[in-house]
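A single protein chain has been omitted; all remaining protein chains appear in their positions.
Right, chain A next:
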Amino acid sequence: MAERPEDLNLPNAVITRIIKEALPDGVNISKEARSAISRAASVFVLYATSCANNFAMKGKRKTLNASDVLSAMEEMEFQRFITPLKEALEAYRREQKGKKEASEQKKKDKDKKTDSEEQDRSREEENDEDEERLEEEEQNEEEEVDN
């Protein structure tokens, strides 16, 4: 898969916001520092992915899952991330469940009208990448083409 170099970067606007929210009010970030942090973040993703992948392989799995990522954090000595990540995971699962239930409810309502073949569209929690879904997302993002 050929990626253009800029594809491996994260959007400046989002990175800047995260940094600003983390630092005390009134503290500035030089453009260079911001760019450096952005690069560091990309490297972090690669490092974390590689580490998580080792755990997946140990488990004889080809698909990275949540516990692989958590194990990777432990391995990389970012234990401090584990609790917030677990909370985020819980929140994500609840959200997923909520949406699933909502769409099932809709189906029930629709079924009163027709016998549909909509069963196939049910979302599973563990699935592999869904290209289209993510592409849709990409259109929705705000990005700053800057620098």
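Here is the rule we go by: a contact is a pair of C-beta atoms (placed from the backbone, for glycine too) under 8 Å apart; a residue touches a chain by one contact, two chains touch by 3 or more; residues count from 1.
The rule we apply is simple: contacts and distances are computed from a predicted model.
Trainee: Quick one: find the hidden chain's UniProt protein name among "Serine/threonine protein phosphatase 2A regulatory subunit", "F-box/FBD/LRR-repeat protein At1g13570-like isoform X1", "Histidine-containing phosphotransfer protein" or "Chromatin accessibility complex protein 1".
Mentor: The missing chain's protein name, per its UniProt entry, is "Chromatin accessibility complex protein 1".
Trainee: Under the stated touch rule, tell me which residues of chain A contact the chain that is not displayed.
Mentor: Looking at chain A, the ones touching the missing chain are residues 1, 3, 7-11, 14-15, 17-19, 21-24, 26-30, 32-33, 36-37, 39-50, 52-53, 57, 62-66, 68-70, 73, 76-78, 80-81, 84-85, 88-89, 91-93, 95-96, 99, 121, 123, 125-130, 133-138, 140-141, 143.
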